[in-house]
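Below is one structure. I have some questions about it.
Excluded from the complex is one protein chain; the other protein chains are retained at their positions.
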Amino acid sequence: MLTVVLLIFVLAALAPALHRLLPALSHWLLALPPALVCGWFALQVPGIGEAPLREAWVWAPQLGVTLSFWLDGLSLTFALLITGIGAFIVLYSGGYLHGHVHQGRFYLFILAFMGSMLGLVLADNLFSLFVFWELTSVTSFLLIGFNHEDGRARRSAVQALVVTSLGGLAMMAGFVLLGVAGGGFELSDIRASGADLRGHDLYLPILLLVLAGAFTKSAQVPFHFWLPNAMDAPTPVSAYLHSATMVKAGVYLLARLSPTLGGTPEWMWALTVAGGVTAVTGGLLALRATDLKRILAYTTLMALGTLTLLLGMGGDAAWQGFAIFLVAHSLYKGALFMGAGAVDHGTGTRDINELGGLWPRMRLTGAFMALAALSMAGLPPLVGFVGKELIYEAGLHGPMLALLAAFVANACMVAAAGLVFLKPFTGPATPAASHAHEGGPALWLGPAVLSVLGLVAGLAPGLLGSAFAGPTVAAVAGRPVEVDLHLWHGLTPALGLSVLTVALGAAAYLMADRTRAAIAGTIRASRVDMDAAYDRILAGMDRVAAAVTGQLQGGSLRRYQLTVFTAIAALLGLTLWLRGAVALPTEMGPLSPIGLLLAATMLTGAVATLLARTRLAAIVALSINGLGLALTFLVFGAPDVGITQLMVETLTTVVLVLVLRRLPAVGRLARPTRAQRWGDAAVAVAVGVTVTLVLLGALATPLPLDLSLYFGEHSYLGAHGRNVVNVILVDFRGFDTLGEVTVVAIACLGVYSLLRVVLAGRREGEDPR
Amino acid sequence: MTGFLAGCLVAGFVLLGASFALTAVRLLRGPTISDRVVALDLFGVLAVAFIGLFALWAGHAVFLDAAIALALVAFFGTVAYARLIERRGDEDIPPADLESGENADGR
Amino acid sequence: MAGEIAQALAGLLVVGGAGFCLVAALGVVRLPDVLVRMHASSKAGTLGCGMILLAVAVLFQDVAVTARAVAGIAFLVISAPIAAHMIGRAAHQSGVRLWERTVVDEMPRDPGP
Amino acid sequence: MKPSLILATGARLLMSLMLLFSLFILWRGHNEPGGGFIGGLIAATAFALHAAAFGAGALRSLLRVDPRGIIAFGLSLAILSGVPALLQGLPYMTGLWGTFGALKLGTPVLFDIGVYFVVVGGVLTMICALLEEG
Amino acid sequence: MSWLVVCPILIPLVGAASTALLRGSLPAQRIVTIATMALLTAACAALLWRVNQGGVVALQLSNWEAPFGITLAADHLSALLALAAAVVGLCIAVFAPADLEREREAGGFHPVFNALLVGVGGAFVTGDLFNMYVWFEVMLISSFVLLSLGGTREQTDGALKYAGINLVATVLLLLAVALLYALTGTLNMADLSIRLKDVENQGMVSTVAVLFIIAFGIKAALFPLFFWLPAAYHTPATAVQAVLAGLLTKVGVYALLRSFTLLFTGDEGYTHGVLLGLAGFTMAAGALGALAMGDIRRVLGFQVVATIGLMVMGVALNTPLALAGCVFYLVHDMLLKTGLFLGAGVARRLSGGTALAGMGGLYAATPLLSLLMFALLASLAGFPPFSGFWGKLALVRAALEAEAWVMAGVALAMGLLTMWLVGRVWGEMFWKARPAGDAPGLASLPAAGRAALVGPVALLALATLAIGLWPAPLMEISARAAAELSDPAAYIQTVLGAREGGAQ
Amino acid sequence: MELVMAIASGVMVAIAVYLLLSRHLLRLLFGVILLSNAANLAIFTLGGLTEGEPPLIGPDAEILAAGTANSLPQALILTAIVIGFGLLAFALVLVYRGYTVFGTLDSDEIRAAEPVRGSGGEGAP
Partner (left out) sequence: MSALLTHLLLALAWMAVNGSFSFTDLVVGLVLGLLVMSIASPFQAERGYAGRIWQGLGFLLWFLKELWVSSIKVARDILTPRLRARPGVIAVPLDAETDLEITMLACLVTLTPGTLSLDVSPDRKVLYIHAMFVDDPDAIRAEIKDGMEKRLLEVMR
């Protein structure tokens, strides 16, 4: 399976070059490998019920990440949809994007997307799954923003990225916890510990985090808004994204984790409520829209909601419904999207109000769209009908509200089916339809195969049931389930519901404009607009960012210093206090009169610097401080340090003076307020006090002198020098000095360079203001 | 060390201490840069004397090197200051910039 | 080590030197303008400091020490007048106000730089 | 900068003394207070005094080499002083000593001389740049 | 082979001295710098190999036994980071001549750049705390000079703020080192590790630890001490931005990593708690700051801050996984930030500016740069299959396993903000049409420098991809580094017990 | 004596911090100088104060006599002083450069790198 996934990725990497070499044939060539892969997966179908396949490679063992794949009924179903529909999509995009400048890049992205999706559904390791999960986010970002100069497309791309990343990151946390609680990161292992997990303290957090990932990816309310916006992508992308990939990832994950996390009240309520609400919302929104692609997008919401709802309800019927509806939806949605794209391609519009009477001009497309629309409406003998019957069957055994939601949603589907097929193709021809034309085989081949497959599956549901549904349901249920599917179940309550559904849907379609107005009015009245909320949240985030950053990083050095010193005083002070570190030295050297004199000298200099009214007065005062310090060093037995301090102190003064020579007296600075000055003083005193306390605390600890004793013993005998300090500097710790002279060298070179810049500025007559 | 010498050294320290204090007064009062530089120059010379005195007190001639070094650099510092005054004039005569900055209060 | 006489001599030199230093400091504080103050600092200070260095030479009675003390004194004696000249000239040129009892000023002041 | 005859004469005289003193300080540093850094500072002060008296241009022509070259030379010397030890299989900067007549010389002394030159070159680079500029 | 451990310092030091000697000839300086960095890379790789084979390597400089002399010591962490720094150095050495104005380059770039790597290498391999201070200062002065080399208004302002805060940090670090000496009487870190446990007043040890948090925190750009970074990092020439962003703060993180695993382990609940809190605020402040900026260089500057928070979180959590994640992320971040700043610099040349509002059109104009920058940006956001993902995963996992729920949340939120940011930046720089008309492609760059400008970006983008696809080797080294940090006995024993072997 | 010196360096730190909080770049530099001095004094004090006995091995001795000053902190301070000097000299010239570019020494008026605009820098797109 690794080979298969890698094959797709390698194909993606080669795609641009291939397209450049053979622009006319590239889509055929590029569609072939996915088709072959699909064939390979198809070959696995027979045995999959008995023996799932597993492969594993070492990836990042330190993190518990293996590149492991697991092929069972569930993943096989998804893999077939992904590669099968994917192959048609690639083919289709060759026709749809023919001649586009970035066609080569498009193949790269869409194939990478395919590979990611395939990896996602095959992955057995939680983190491998997550890697592919995130890859689908990244590649879909590139696909949604494909029309990159269109601001709306960019916004939609970022929106999809942000929303799915939000969930993705939560899910990552959930996976970590899942692995921790479940004792491993292989899904196949975790499944075994499902019972323990459901009783684990972390169960609820894990569930919520994982659901966050699944719900955002699968666009469950309230995260649904990104999905319709993603319609800004080229149609092949929409078709793929909505039918087989991206959005199904969340559903896949829920199904995958159903045996592990499912079956609890929390699971049931979370999924049924989210699924039901999403299904109904999607259905209603679909009826509001007039853009062909948007209508389809909202029906996707409905489908995703329904799938979630089914997983939430659980039970054999629901799972069967899940398995069938999943396939049904993929087939009809892929066909409808590609068909809608062909309509768009042929007429130049997607607005159903501008479309009508296309049938004579686009019979091929119309026929396939009709089949797909019938499936979407849940009418026999198409597979959509089989799926819907199962949904109702499950709903009748589940909560009443769930059934109601499914009913409303399905009715909406009926109406939506009318909107996407009847409205454009029947009735009088509109101006837009007048010059409509059929595209090439690349454009209709996909819809043809998918819609016909939907018909075949509907006519022979048993085939579908034994081949896919059985193993799929088994994977979702975590145990073998007998699946026996029929198109006709007799006169069941579900059939009754279906009739009602069609009736209600037909009514809604016939009163489409009034329905639309009613729904729009309700939505306006409810004031719920998640898309606008997204904008508000992001704008709010931007404002918060600007405000926080403006406060922190306002550009005033003074403020920065104030913050830093406040932090120093606070952190040090608190630590001294909280950790009981304050200690006063008990034994100390005798007071020396000379030392007192020198301390007084230093403090005089320091205070005078503070009070100095002119800069030269300040420099002179600093000199006193420095001189006092030098004399202190000398007096307390450090002649080398003392001399150095003397020289450096003077040299500093000289450099200062040489610079000041060039610096005219600067005009008045704005005067700090009294409050500022008191604030500064408070911070300064706080820092001074804490530093003093720290010093006293250190002085209270006896200082071991073994290092200095060693130096004293070895200085002459081992290093041939009597001046211990110098020997430390050039021998014992000569490496310090090497670094020190490097500092001096670089500093002096830097001064030179900088002054040359100044000089150059002067020559060019640089104006300081 | 005889008591006399010790006494003389103590007296020397006291006198020098007083000298430091007096010089510091001029140093801080100015009023002109030249005054400050004169005072600083004297401060340096006093420090040389102090080091000499301390060398006697400690009985270590090594401090003498420090005294010489100080004399050398103090001289150089004074020359630099003089060059500054030559170029910029005696800046302290007009009220200069630091005063208006932060601490002019009450002065 | 050092003889009593040397110690006594050194002691006297120390007290005398420190005394001169005090005089210099007093002068710098008391005298009325910068040029007059420089009289005190450049002479009394040098003298006082020189005496103390001499005391070091006397007390330690060691060729190396004596040589360094003498070198120090020599340096002071050469550098002090030069320093005084540099400051005095700069001060005069920069237009410091002279004491009101100044009798005469025969030195021209250059126009500022 | 106004030339001063008195300073110029004094500087010439004092510079010799100061350079001598700086070498002395460098030389004695291993046994008494001093060493490459202090010695270098004194030498630099001596040259800087020359520059203060005669101008930076005069100092440049006196030195004949760019002070930045002195820095590089000093740094190289300091680095190289640790290399002989490497050649003998000892850790970098291990002191190696030899006696030449009455002179006892070792690589740490060489290192100190390197420090001396870095300081001389560095301070002079800075002072020259400051004096020349504008 | 223990002499290898001095190479991260000595090789660039020789480079600095030689380029200073060759100041008359710019071509010669360029060759020397590139050769130095290549040699440095090779030596560091050899050192890492050696450490991987035989464990910690220690060298007693000047042949004085520890703790009396200065000991250099390299474990996996040191060798790995030194290698990463060398690679960054090599990239910059290639990039800089094509990027810098000739005058600026001749004005001392080469010696100073080499010296910067001396400081970085020194900080990584020294086993002596005061010696580390010295190398930090070598780094600081070099970065000062590099920052202000151009002398423009922006650069001068940035450099002033950089200096204003970092000069304080220098003194704090010095004081902190001295306080440790006062408490224990030693400077050798291994020795300190032992002696600090015996200090009676453990409260003082904690206090000094907090002082180190502040001092290293300023260097690493921790909240609320990071202001110098967003104020300065965007101002200098691209090559300089990149090397500073790639190396400087990371050395601060290294120092925290070393000191809070080797030295300050006695009061973990408190000291690491403080560190953890600061890390959280750092992530938040950095991520928000990046959002608030409208200039790609400033965005990246704040992103440097944000990722510092993430790494320091790893230090503070102090579990083997957290440390491994931190080490992994450090290496990733060194390469990535260098690549990002370099890439942004190339984009700037094509776009004629760095304000996001004025950029655009690069996606159409230059597929190659788009591809490279996409990889780098995606890695920044932590998307697979790039190296950033694995570091983030390890750190978040560590936080969750340590039950640091809030921190994990902050880290994830920061990740989300970064993803948003990356999406936005990508849209502005690459997707959007350039307001001022079509952007020129890479062909518009001078032919002589084109490869030198794009090559390093490509190398670093490939590196982040390669590590992302094949994380195990780096993760393994990181894990070994973390193991050594968690149990420093071998390090201590090699440093202190090398008295017999060290001379050989 | 150590107590006095510790307090003295604490006072110097406080004054230095006050100066560092100034908007006047020269005062800021003065603060840096004073802060370095304070730190060096603190380190010296932490090493213990011994009056008048430098760590020099006498001409007739082979090892250092007992009771001499602690040598290691001296070497450290010496290094620190020199490093501080290098940094300071460069910072000073940088301030000068700041003046030639901006014509002011008021750090609040030097806002080229972080221009004042609204509350959040230049604002995101």
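Which chain is which? They are A, B, C, D, E and F, in the order written, and residues in each are numbered from 1.
Just so we're on the same page, contacts are C-beta pairs under 8 Å (C-beta built on N, C-alpha and C of every residue); 3 or more make two chains touch, one makes a residue touch a chain.
Given the structure is predicted, the values throughout are model-derived calculations rather than measurements.
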{"item": "For the chain not depicted, the shown chains it touches", "value": "C, D"}
{"item": "Absent-chain interface as seen on chain C, which is shown", "value": "20, 23, 26-27, 30-33, 35-36, 38-40, 42-44, 46-47, 62-65, 67-68, 71, 77-78, 80-82, 84-85, 88-89, 92, 98-99, 101-107"}
{"item": "Missing-chain contacts mapped onto chain D", "value": "4-6, 8-10, 12-13, 15-17, 19-21, 23-24, 27-28, 62-63, 101-103"}
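In this text, only the chains that are shown with their structure count from here on.
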{"item": "Chain centroid nearest the full-protein CA centroid", "value": "E"}
{"item": "Chain centre separation (chain B, chain D; CA means) in Å", "value": "27"}
{"item": "Computed distance of Cα centres, chain C from chain B, in Å", "value": "12"}
{"item": "Of all residues in chain B, the ones touching two or more other chains", "value": "13, 20, 37, 39, 54, 62, 65-66, 68-69, 72-73, 75-76, 79-81, 83, 86-87, 97-98, 101-102"}
{"item": "Residues of chain F touching at least two other chains", "value": "20, 22-24, 26-28, 42, 46-47, 51-54, 56, 72, 76, 78-79, 82-84, 86-90, 93-95, 97, 101-102, 105, 107, 110-111, 113-114, 120-121, 123-124"}
{"item": "All touching chain pairs, where touch follows the definition stated at the start", "value": "A-B, A-D, A-E, A-F, B-C, B-D, B-F, C-D, D-E, D-F, E-F"}
{"item": "Of chain A, residues touching chain B in the complex", "value": "593-594, 597, 601, 604, 608, 610-618, 620-621, 623-624, 627, 630-631, 634-635, 639, 642-643, 646-647, 650-651, 653-654, 657-658, 660-661, 664-669, 671-672, 677"}
{"item": "Contact footprint of chain B on chain C as seen in their complex", "value": "4, 7-8, 10-12, 14-15, 17-19, 21-22, 24-26, 28-29, 34, 37-38, 41, 45-46, 48-49, 52-53, 55-56, 59-60, 62, 64-65, 68-69, 71-72, 75-76, 79-80, 82-83, 86-87, 89-91, 93-96, 112-113"}
{"item": "Chain A contact footprint on chain B (complex, rising order)", "value": "13, 17, 20, 24, 27-28, 30, 33, 36-37, 39-40, 43-44, 47, 50-51, 54, 62-63, 65-66, 69-70, 73-74, 76-77, 80-81, 83-84, 87-88, 91-92, 94-105, 107"}
